[in-house]
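Missing here is one protein chain; the remaining ones are kept as they sit in the complex.
Entry: chain A
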Amino acid sequence: MSRQSNRTSDSKKMNSELFTLTYGALVTQLCKDYENDEEVNKQLDKMGYNIGVRLIEDFLARSSVGRCHDFRETADVIAKVAFKMYLGVTPSVTNWSPAGDEFSLILESNPLVDFVELPDNHNNLVYSSLLCGVLRGSLEMVQMAVDVRFAQDTLRGDNVTEIRMKFIKRIEENLPAGDE
């Protein structure tokens, strides 16, 4: 896909089944290739990180959002602009810690898991951990080190999907973007 020419904010429609099935095929292949679920989670996170460090450029170019002044603003941009743009859903931002360095993104529906039912032998698999990596990678590119994890997951019987994000520190010097 060459989109160099017109990076506008027009949203192209994409078939959600194709997207969901593609991600499903990726995860199941990883499950075949690696022995345990922790290793799969790690790989998904790593892939997400590599997506994130690239995606942030696309995001900044297309969304034309300015610099965020605090973490709350960042949270709003992630929920209302980024998730809307790339996944077509708008999570709500809640559960702020008193210090204002930690919050939750609540997704009513997660397009990645549309048809998925976790089999019993994959208890520790965090199916959507790619998202954690994407968030971590993209924020790292804008000098923010964050910790991202799943607190609730509809695949494990919870009512909603909750992504917990914790601000760790501002990255002062520009680290070279490695592929880990």
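Note that in this section contacts are C-beta pairs under 8 Å (C-beta built on N, C-alpha and C of every residue); 3 or more make two chains touch, one makes a residue touch a chain; residues count from 1.
One rule holds for everything that comes next: contacts and distances are computed from a predicted model.
A single chain of the complex does not appear, and UniProt lists its protein name as "Trafficking protein particle complex subunit 2-like protein", one of "Mitotic spindle assembly checkpoint protein MAD1", "tRNA-splicing endonuclease subunit Sen15 domain-containing protein", "Trafficking protein particle complex subunit 2-like protein" or "Exosome complex component RRP43". From the set A:M47, A:V65, A:L87 or A:I171, the residue in touch with the chain omitted from the display is A:L87, counting the whole complex. Note on the undisplayed chain: of the listed residues A:L21, A:A61 or A:I168, the one touching it is A:L21. The residue touching the chain not shown here, chosen from A:G66, A:P98 or A:P119, is A:P119. Summarising the interface, chain A meets the missing chain with residues 11-17, 19-21, 23-25, 27-28, 85-88, 111, 114-119, 122.
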